[in-house]
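Shown here: the complex without one of its protein chains, the others still in place.
Chain IDs A and B follow the sequence of writing; residue 1 opens each chain.
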Amino acid sequence: MKNIAYHKVMENMKKNPSLVHCITNYVTVNDVANIILASGASPIMADDKMEVEDITSICTSLVINIGTLNERTIESMILAGKKANELGHPVVFDPVGAGASIFRTRTAQKLIQEIRFSVIRGNISEIKTLCYGSGTTMGVDADEADAVSEDNMKSIIAMTQELSAATGAVIAITGAIDLVVDCKNAYAVYNGNADMARITGTGCMLDGVIGGFAGSNQENILDAVVAAIAAMGLCGEYAKERCYGTSSMKMYLIDAMSNLTAEQLERGKKVESKC
Amino acid sequence: MKNIAYHKVMENMKKNPSLVHCITNYVTVNDVANIILASGASPIMADDKMEVEDITSICTSLVINIGTLNERTIESMILAGKKANELGHPVVFDPVGAGASIFRTRTAQKLIQEIRFSVIRGNISEIKTLCYGSGTTMGVDADEADAVSEDNMKSIIAMTQELSAATGAVIAITGAIDLVVDCKNAYAVYNGNADMARITGTGCMLDGVIGGFAGSNQENILDAVVAAIAAMGLCGEYAKERCYGTSSMKMYLIDAMSNLTAEQLERGKKVESKC
Partner (left out) sequence: MKNIAYHKVMENMKKNPSLVHCITNYVTVNDVANIILASGASPIMADDKMEVEDITSICTSLVINIGTLNERTIESMILAGKKANELGHPVVFDPVGAGASIFRTRTAQKLIQEIRFSVIRGNISEIKTLCYGSGTTMGVDADEADAVSEDNMKSIIAMTQELSAATGAVIAITGAIDLVVDCKNAYAVYNGNADMARITGTGCMLDGVIGGFAGSNQENILDAVVAAIAAMGLCGEYAKERCYGTSSMKMYLIDAMSNLTAEQLERGKKVESKC
């Protein structure tokens, strides 16, 4: 078991702020950009094949999210991903809706074949689709029957470690309980609350935050991912206390990220090592 | 005259929550997704022709909004619409800016020919364009001279009922006074306030809310539409009381939707039957 160096991760965010190239969906892109800025990193959104290699080259990390996948940008994702691999930049992948359409499932598989990802983050249904080749569930939200619990956690970790071994990526499954897994380690993150699922794009925002944390902590991606997920959940907790409803909750969540300190994260994190 | 079953509509939202497939514009899409979630339904945004039929197949309803129309997505709208028709899903259409460009007017007409819509919602200028084949007014906002008033309401209802008869859709004209019309019924909704027009996308958000309400109330689309419009207006009233300006008003409107109860709607609705 490995201790997560929260302070070090946050310190590196300040010392070496990331510039995160995002090829993401048009639904939540504004919140993604704003939460990246709130976390202390900077975003660049660019998805045309004429420039994605140039843009990725001036960045520290790349986030690929297939939330509103279209044929035009798949080529851009592959070009950017290959360039980021060449340059050794961390690449985060969010297979949004893998399993919900053949197009998404196949594109997610293709991207995993073509690009070496540092982090793959999805809900349980999406990660299962990547593990088993086809989705057992339908939709872009996770099937509740599949949700991670203390009972099934062990077998989910085993499944996820195989995906980690096959891809070389740190795998993050987010939901009521979040799991972060690599070949040797597994952590459960208990921060956050159920109302975060009533905001669109908490997952996409988290992708961006992970992109920033990973870009500033390239020597220690696992710590960066655990810290980013705990930070996001913690900000959701602060937001929940202050909000009147789901929209002000989103606002206060980003506000909380813009004010988050290493001390708050160290004190507020709820993380347990599971192997 | 038919009584609107507000409680029943809201109860069905909880019992059979909708999954709403949206092919909508990139201006207001985030607010559309968030207000759908706030209302208790779930959104999926997907617009590539490679997947729209798959996505619509796992949903309960479809919303088509041409707010930022482009050539790429027209084919997707038709594919998704035909599939939704085949499956018997309610399909909501918002002919944003019909009359403002030949491209929008013709596309709106083409979509009405190819797809059987359950609900068509627009401002008075857009609906007039659909009724008369070409716009008498210009722009994406309604011409104020055309606004629905107690004086012209009767003739507007007559015009709208013809469109309803021709298309089979419930027609909703929104503005200072909202009208909901089918072949036999007409309701005026007096909820809301003028400041809602200073927020972009209140119409688009309403499309999404209608999509969710209709998906959970497929046996009674008319009631679903009246209830959704009254709910939206009522949330605008709550928001107006609390806000400092137009942006916080948008936030509190979505907040209000996330807290809205059947009791609040029953008590707060301002709806009159007009035929």
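In the analysis below, a residue touches a chain if its C-beta (ideal position, glycine included) is under 8 Å from a C-beta of that chain, and two chains touch if they have at least 3 such contacts.
These figures come from a predicted structure and were not determined experimentally.
Q: Give the residue, chosen from A:4, A:19, A:74 or A:271, that touches the chain omitted from the document.
A: A:19
Q: For the chain not shown, which residue from A:45, A:142, A:163 or A:197 touches it across the whole complex?
A: Touching the chain that is not displayed is residue A:45.
Q: Please identify, in ascending order, the residues of subunit A that touch the omitted chain?
A: The missing chain touches subunit A at positions 19, 26, 29-30, 33-34, 37-38, 42-48, 50-51, 54-55, 58, 72, 242, 250-259.
Q: Can you name the residues of subunit B that touch the chain not displayed here?
A: Residues of subunit B in contact with the hidden chain: 25-28, 30-31, 67-72, 97, 100-104, 138-141, 198-201, 243-248, 250-251.
The rule we apply is simple: only the chains that are shown with their structure count from here on.
Q: Between subunit A and subunit B, what distance separates the C-alpha centroids? Give it in angstrom.
A: 34
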